[in-house]
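Right, I'll just put the structure down here and ask away after.
One protein chain omitted, others in place.
Let's look at subunit A:
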Amino acid sequence: MALDPGLVGRSYPPSVVYEVGREKIAEFATALGDPDPAYRDPAAARALGHPDVIAPPTFAIVLSLGAGNVVVGDPDVGIDYSRVVHGEQRFTHHRPVRAGDRLVATATIDAVRSVAGNDMLTTRVDLATEDGEPVCTTRSMLVVRGAA
């Protein structure tokens, strides 16, 4: 079933505040096998000009996944998650995510289209501090494979 083009532009309420912890950043970096001290040692991060340890460029997926689930779970969107694969992902960093950030995620449906029986759903998630400072914009394109 094709997605409704009328969904484009639909925005969802902001998430609860997510506080970025040093340990979570270190855990994520370890999962990528990345020993970079900027992810673990505040002094090393400060030497690069950051106020605290920063997160890897793809860390924002932790927040955008949660915000994106609100879209996937919207009954008006109505997609079968077992048929979903990740098509594309983009991160635009206004500044690095860093330990101590208190972030709020707001999801918006940017585009829907159907190609060869597959539905494509592009969701934008804007991450900002609770004070409204933009931190990162993520765009996720999910492909909902048509039933064979």
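We take it that a contact is a pair of C-beta atoms (placed from the backbone, for glycine too) under 8 Å apart; a residue touches a chain by one contact, two chains touch by 3 or more; residues count from 1.
Simple rule for what comes next: contacts and distances are computed from a predicted model.
Between the listed names "Cytochrome c-type biogenesis protein CcsB", "4Fe-4S dicluster domain-containing protein", "Acyl dehydratase" or "Nitrate reductase subunit gamma", the UniProt record for the complex's undisplayed chain reads "Acyl dehydratase". Remark: the omitted chain is touched by one listed residue; of A:Gly33, A:Pro75 or A:Gly132 this is A:Gly33.
Those residues of subunit A that touch the chain absent from the view are 24, 27-28, 30-34, 36-39, 44, 47-50, 54-58, 61-62, 65-66, 82-83, 85-93, 95-96.
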